[in-house]
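For this depiction, one protein chain was excluded, whereas all remaining protein chains were kept in their positions.
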Amino acid sequence: MKRTQVWVLSGMTVLASLSGMSQVEGQTSGSQESRAITFPDIPGYKTLICDFHQHTVFSDGDVWPTVRVWEALADGLDAISITDHLEYQPHEEDIPHPDRNRVYQIALEAATDRDLLVINGAEITRDMPPGHANAIFLPDANKLVGLDSIEVFREAKRQGAYVIWNHPHWYAQSPNGTAVLTKMHKQMLKEGLIQAIEVVNEHSYSDEALKIAIDNKLTIMGASDIHDMIEWQFNLKDGGHRPVTLVFATEKTEEALRDALQNGRTVVWFDNTLIGKKEYLVSLVQQSLFIRQTQVMESYNGKSTVVSVYIENKSDVDYILENQKDYSFYDHADIVTVKANAVTMLQVKPLKELKTFNLRFKVLNALTAPNTHPLISLNVYTTQN
Amino acid sequence: MKRTQVWVLSGMTVLASLSGMSQVEGQTSGSQESRAITFPDIPGYKTLICDFHQHTVFSDGDVWPTVRVWEALADGLDAISITDHLEYQPHEEDIPHPDRNRVYQIALEAATDRDLLVINGAEITRDMPPGHANAIFLPDANKLVGLDSIEVFREAKRQGAYVIWNHPHWYAQSPNGTAVLTKMHKQMLKEGLIQAIEVVNEHSYSDEALKIAIDNKLTIMGASDIHDMIEWQFNLKDGGHRPVTLVFATEKTEEALRDALQNGRTVVWFDNTLIGKKEYLVSLVQQSLFIRQTQVMESYNGKSTVVSVYIENKSDVDYILENQKDYSFYDHADIVTVKANAVTMLQVKPLKELKTFNLRFKVLNALTAPNTHPLISLNVYTTQN
Amino acid sequence: MKRTQVWVLSGMTVLASLSGMSQVEGQTSGSQESRAITFPDIPGYKTLICDFHQHTVFSDGDVWPTVRVWEALADGLDAISITDHLEYQPHEEDIPHPDRNRVYQIALEAATDRDLLVINGAEITRDMPPGHANAIFLPDANKLVGLDSIEVFREAKRQGAYVIWNHPHWYAQSPNGTAVLTKMHKQMLKEGLIQAIEVVNEHSYSDEALKIAIDNKLTIMGASDIHDMIEWQFNLKDGGHRPVTLVFATEKTEEALRDALQNGRTVVWFDNTLIGKKEYLVSLVQQSLFIRQTQVMESYNGKSTVVSVYIENKSDVDYILENQKDYSFYDHADIVTVKANAVTMLQVKPLKELKTFNLRFKVLNALTAPNTHPLISLNVYTTQN
Partner (left out) sequence: MKRTQVWVLSGMTVLASLSGMSQVEGQTSGSQESRAITFPDIPGYKTLICDFHQHTVFSDGDVWPTVRVWEALADGLDAISITDHLEYQPHEEDIPHPDRNRVYQIALEAATDRDLLVINGAEITRDMPPGHANAIFLPDANKLVGLDSIEVFREAKRQGAYVIWNHPHWYAQSPNGTAVLTKMHKQMLKEGLIQAIEVVNEHSYSDEALKIAIDNKLTIMGASDIHDMIEWQFNLKDGGHRPVTLVFATEKTEEALRDALQNGRTVVWFDNTLIGKKEYLVSLVQQSLFIRQTQVMESYNGKSTVVSVYIENKSDVDYILENQKDYSFYDHADIVTVKANAVTMLQVKPLKELKTFNLRFKVLNALTAPNTHPLISLNVYTTQN
């Protein structure tokens, strides 16, 4: 049967008519939730949710490029790139494609009239060193075919592409599971052939890659590297999600996105962990948390010095916070989990100054460097009961 | 990254190592459920769960054939056929495949060492009449290419294929949305070119197709006709499932499967509805329901004539039963829903004979003919309290 | 610790401060749902959700009267009565209460400033006949103590109370589990001592009680008869609910409620079944169902005669509908389940007149008499695509 599609993406019914695709308002019963990833903007920038590393049947993936667009729409992404391997096509017996820009064209067409940026990309796929790398914002992927390991990066640079060193820690190529900066990589850095590095890839994270990013001023990236289905790799039902790079851009355009990447304005969201430069990471966490209400508790003799603070978390992260100990909590020990998209009560005590005070936390599931967790601060202004 | 797959199919973690695929015992937290379809066997036969109508990128589907195998394993299917369109290849610019048996080969390889029968098939795709038809158990799909509308069926017959008339009611080809037996179809039936008919396709069911099946002794079939993902089309989280044909075979082999199909031993499971010949349908429902426990209730003066009967439902169907009225229920009105894979209490009253009695129901969500619901009967033997 | 209550009733956080009770806006995470019962109003009347049969520690219940008020607020009830047994106080060693209006006073105080009507009531508790009966809208329960089986009803009548015959089918008193109108009951009816009858009590329903209601123009009632906790008796997590009487009143006042009861304007909601007089029952079902959108499907040659109709169900009932067969459905067999608080698509075919047509169903899980299901009709006006 040729389709009049009614697809149900995690409980959201999307109706695609014969002539194009139009969304019917969701048929949402109580137990159904959107799988769209949710983060607030930060001052000065929009937070774009991006996944720049994905595969299709055009290399070793299992789906047609359209599926990557539909998944991205279901996940609420702002921008994607499909980056099929330039040098690895296990399906070439069946798909003897000569044009390496073809995947991009198919995806672009699938995204017509949808609010999703599709960026041309390709994965340079070599032995280590240099290993794998994504070139995105690529005018012509075909020109990268058949060049030697360094030359292919030089061609990418000539084209003005943005190049990301992929999973430098991958144990298949790096048996210790650690990212190592070889002589070749140093040469490439010197020539300006690499602008970014994956510290997160699929189910993996690398301390060493994060250190390389910091030491070499490379942009911190994370991606799904999805081959089969997002639903199958990441446990969406229980709060799971694909790894994404949150990019802080002045607007939702290719140009602004590129500018943000070039200036290192990213935070990676992986599992329940945020990784990025301190300035953007702290800003993102602070914007996620909002004091919704306060209440001074009462003792038998009048007001107490205990204040209930209701903190709303407007992000998908369950923040694991460590109290910085000028005060303690009446309803928690020193480690407090502030649940995603919910309101958490925190009772602070004892307070010398009730009218306004300051909560300070170390964010344990956020990293600005290996084993290094940022501090955040929330000002509370107590309302009259 | 080349994959060491850890896929999570609806909460079941399946680990596929670099060298082949081996399943690690599931990591099941409380809220996770298997999506495997569950039905009991019936006396004399195994119940094989089958989906013989599916698509891939080799025609107008969105996935590589391997995905159809992985989905089938997750859904607990016993047999599948992938039936790409012989005359419709929208991806032919990219997949200029000459060999119409190729999809079968890929799927067969993906199912190596798994307990899944993969049957070669192809969809004959013509205007109405004759419309679309699947030929399965097909030795060579290539020989069906380029023949005229009747001749292609004659070739299928010569090869010994089993032919299913697909979605005869499809509104795109049959604007009234009804199945109509044209002169051409009658000729085909006369020549023995069609053995079965889809009364269920994807999200649709046809009373008229069911009548054609009965009148012409065609086997009753139902299938997903999936193009994108099973998860997206069918609401798996809330008890949804793909339509399947339950085939009653003497064993789980291709030969026994074929014999069962040729002898019309099928029941279709669609949405929460069962459709099939009375003998198999009634047997399936009866085998699903099991009296687990009984209890004679007590009045202030001793035993009452009310008996609590605990009915276990060992199938995925929520049976909607209408009481046949020799007695009534203390805890339900005349319509009783017996939930899938659970135990339902039914209090029967008043009973003249407490030791043994008979429950009789019309199964409203089962069909043996249009608007015709079968009767079932459960014998209860009351245990001592 | 004396309480500063933070109670979580099915995910709704309610904060009760030391000084009275004030509700803080709910802390609702994604998976949490309200347990409030939802039904639409009907033309001319508000739909009041009522439970007039409940117990506390003042007879054989397990909770203080305040708990009944808190449960009612969580369930979204409009009116309750607590009806402790007048003649049965198993806790009298500990609660030697002389004042039978005391429970009402405690509940009334607990409901201060809440939008809940609390009605004084008591359960007359005798052997069969006459069995048990609730007197509600009772000025003084104490005056019902110590009178003989008929005299107690006459006193209730003198006081102007509204009297409901409780669970006439209860197997403890009626070993056959059936409601029987004895000579004594006939005398009581003649004297106007009974105005209503429970056809539903806790987990039970009685065909015979429904017939008595119809034959004797008694108001149809259903109640929880709760002794322990609503959460424990009714499976709230999986769509369960206490049995309630939906009363159709001109406004939410004691007077209007009483007037509605006296005029028999009720429907009982039990398990997933509605029971009541045809006029109110049909009106309630019709008001629950709303045609939200339509779409004429397209064939290859233009419009088809298949129309997709999206039906929104604004009630808590999963309606089980039987098609009345002037047409059939493209996506369902003759039995259609229209889920509670969700939108269900129904594809109607073949239609002679596309612009407007009429859907007709028998509502199988609604009863106007034993084994008698009402018909409803929905007019569809097809919108332009």
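Each chain gets a letter, A, B and C, in the order it is written, and its residues are counted from 1.
Throughout what follows, a residue touches a chain if its C-beta (ideal position, glycine included) is under 8 Å from a C-beta of that chain, and two chains touch if they have at least 3 such contacts.
Just so it is clear, the structure is predicted and the values come from calculations on it, not from any experiment.
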Looking at C:S81, C:N120, C:N201 or C:N323, which residue reaches the missing chain?
C:N201
Per the whole complex, from B:K143, B:K211, B:K314 or B:K339 the residue touching the absent chain is B:K339
Touching residues (missing chain, whole complex) on chain C:
1-11, 18, 29, 31-32, 57-58, 60-64, 66-67, 70, 91, 94-97, 102, 132, 166-167, 170, 172, 201-203, 225, 227-229, 231-235, 237-238, 240
Touching residues on chain A - with respect to the absent chain
169, 171-178, 203-207, 271-273, 275, 297-306, 320, 322, 325, 328-335, 337, 347, 349-350, 364-365, 367, 370-371
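Methods note: only the chains that are shown with their structure count from here on.
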Copy-to-copy rotation for chain B and chain C - C-alpha atoms, rounded to a multiple of 5°:
180
Between chain B and chain C, what distance separates the C-alpha centroids? Give it in angstrom.
39
Determine the centre-to-centre distance between chain A and chain C, using the mean Cα coordinates as centres, and give it in whole Å.
49
Of all residues in chain A, which are in touch with two or more distinct other chains?
4, 6, 18, 29, 31
